[in-house]
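First, the structure itself, so that you have it in front of you.
What you see is the complex with one protein chain gone and the rest in place.
Right after this comes chain A.
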Amino acid sequence: MENNSLLDVQHLSHMFHLKRKMTVKAIDDVSFQIKKGEIYGLVGESGSGKSTVARCIMNIYKPSEGEIFYKGIPICKNKEFRKNRKMLQMTRQMIFQDSASSLNPRMKIEDIVAEPLRIYSGKGRPGKKEIEKQLELVGLDRSYMEKYPCELSGGQRQRVAIARALSTKPELIVADEPIASLDVSIQAQMVNLFRKLQKEQGFSFLFIAHDLSMVEFLCDRTGVMYHGKLVEEGRTKDIFAHPEHEYTKALLAAVPIPDPRIERQKGEVL
């Protein structure tokens, strides 16, 4: 078990202190593993703590309790984190929901994609050829290199964010609702792209979403979060075929079906 799991989250809890005596338990005793080369889906409604989990994994938050092992390293321990800082920052990358605010509006696309390598590779700024190759991976041609984020559409911006995340050859990518703000037709393009890139590069992928239909399509395993707890976890196929928890059933029932007759019946039952 220990050998082939890349990320091991154990009994993770995180509290937010709002006022002196008011705390919110955003996540409560969450444990799961992500294996090498696996796509893991984390679903739940807003406020269920999915993003907090992602941020703890990325060392943005320091969890109140529990431990996260990345390649066997307990990354929540300051000492261990500092010792492996460069490796951790190179091999874990994050993609955010709102690419309009996660890309620097005053940088050209080529600079955005080059930045992680410029910082971490130790070889200075990568050449144009390399940047071009990165953009090609995500389906953008060289004409985009000179553009600014505001000139691109939402889907294209998200592609740039992916190219940036992939430039350091990461082993784990954490994507926090990467497709939630896109049109359905563009969502399908992005999901295909994730799938293709994952196959080519073999990274592990934590995909956070509230829409179950895309998760079913993309993920190998799925965890369902509700009120800060991981209420159900298992192979995506099993969860969709036999949901155990009431909340999972509710989530599945909420997925709109593109069929007027079925949808109308649903309305009458409710």
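One rule holds in what follows: a contact is a pair of C-beta atoms (placed from the backbone, for glycine too) under 8 Å apart; a residue touches a chain by one contact, two chains touch by 3 or more; residues count from 1.
Following the convention adopted for this analysis, contacts and distances are computed from a predicted model.
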Out of "NADH/ubiquinone/plastoquinone (Complex I)", "Multicomponent Na+:H+ antiporter subunit B", "Urease accessory protein UreF" or "ABC transporter ATP-binding protein", the chain not pictured bears the UniProt name "ABC transporter ATP-binding protein"
Among A:Leu12, A:Val30, A:Ile162 or A:Leu251, contact with the omitted chain is made only by A:Leu251
So which of A:Met15, A:Ala100 or A:Ile186 would be touching the chain we can't see? A:Ile186
Mind pulling the chain A residues that touch the left-out chain? 45-46, 153-155, 183-189, 191-192, 195, 210-214, 216-217, 240-241, 250-251, 253-264, 266-267, 270
